[in-house]
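Missing here: one protein chain of the complex. Every other protein chain is in place.
What follows is subunit A.
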Amino acid sequence: MIRNILIGVLALGIAGTAYWGYREHQEKNAVLIHAENNYQRAFHDLTYQIDLLHDKIGTTLAMNSRASLSPALAEVWRIASEAHADVGQLPLSLLPFNKTQEFLAKIGEFSYRTAVRDLEKEPLTKDEYRALQTLYKNAANIQQELRNVQHLVLKNNLRWMDVELALATNDNPDDNIIIDGFKAVEKNVDSFSKSADFGPAFVGLEKKEKGFVRATGKPVSKAEAKRIARSFLELKGTESIKVTASGKGADERFYSLTIRDPKAKSEIYMDITEKGGYPIWVLNSRPIKKQAISLHEAANRGMQFLRKHKFKNLELYDSAQYDNIALLTFVTNENGIRIYPETIKMKVALDDGTIVGFSARDYLATSIQRPLPKPTLTAEQARKKVNPNFKVMEQRQAVITNDMNKQVLCYEFLGTLGEDTYQIFINANTGMEENVEKLQSVEQSYS
């Protein structure tokens, strides 16, 4: 009797476990299929967008009227950015596929810049036409390769999950058809990007790693770097300082310093350029106590610090309080002309007013020719170019870096339209609206 009951219970248990296992398996499969479908969608969408991209570049080549060229180029831009977004959703980050992504980004940039340009006044140059033609050919190659991969994926029922697994485990990833296909695409693009010439308009486009052009002088040694840190941070001398030189991947050589005060629990970190020994940035990780000084006072301390360290002509441009820290932004102001690329940022602790952060990266990386050019328009003329509904509250001259990565002299108008505050930059020579920026620094809490 007991035996029978036991058998019954066990049988029930086994059946229950089996059912539970089956359900688990089902659920896991559903999740896997869902993930796989996401990858499949991104992939098939990508091939479709590349098809479209190829066709569209083709049509722009055939176009004669400039009026229809601009919208067509805008279309190319849109498709390229969609394709770019698709690539970002595929599990390829372990596979060197960045050349193709870069290629898509470049097509996007190129077509955007030419699309927004007034082609009546400034038609496509010969170089740009040639660039378009090479882009066309290259897009054709990518299209071919991707079509081929797509065909194989569909024919053999290939799974992207397997690609992900193969890449993650590094288990002979060369055997995978998808991986091979994408590698072929990448190789193709690579050979192209070496020979590509997008024309002079494109030269300024790629954000060049400019390095610290302002940091001039003789290279300093590690010991000198330590000395510079001691005087810049006004250390007591009891701190231990560890210095390491940058690796070969750095654009410009620098030293990284870790400064440890045996008494304090925190550390100060600092980078100094090798050439000339300029402080690039400083961060102090010490905990900050209750607020004791005002933001205004902090700004004054920041200004004092800059004066003491021989930074000339800087003025406070922006200030904001985050918890117990004041974040200050200073820009150069030379004879009433603000030079926005020359920015220094500082963090001041609101408990005792000491500097806990400093960054001169932008300041060191911009070299703006002096003397500054003279404007050809008057402020009045420039003001006429501003939206008539805009209420100007402040105006001044300013140098900014525009969309084309060029430094231009502008008239800056700061004011309001409705409830919002805007900063509008009108080119002081051409009268072009170089930049309009909505200034919003406060966000409501959603707690």
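Methods note: a residue touches a chain if its C-beta (ideal position, glycine included) is under 8 Å from a C-beta of that chain, and two chains touch if they have at least 3 such contacts; residues count from 1.
Simple rule for what comes next: contacts and distances are computed from a predicted model.
Trainee: Not counting the visible chains, the remaining one has a UniProt entry; which protein name from "Spore cortex-lytic enzyme", "RNA polymerase sigma24 factor", "FAD-binding oxidoreductase" or "Heterodisulfide reductase subunit A" does it give?
Mentor: According to UniProt, the chain not displayed is called "Spore cortex-lytic enzyme".
Trainee: Determine which one of A:T59, A:N148 or A:S246 touches the chain that has been left out.
Mentor: Touches the omitted chain: A:S246.
Trainee: Of A:L283, A:M303 or A:M432, which residue touches the hidden chain?
Mentor: Touches the omitted chain: A:L283.
Trainee: What subunit A residues would touch the chain not displayed?
Mentor: Spelled out for subunit A, the touching residues are 39, 84-85, 88-94, 96, 98-99, 101-102, 105-106, 109, 164, 167-170, 206-207, 209, 244, 246-251, 254, 256, 267, 269, 271, 281, 283, 285, 291, 293-297, 299, 318-323, 326-327, 343, 345, 347, 357, 359, 361-362, 393, 416, 419-421, 439-447.
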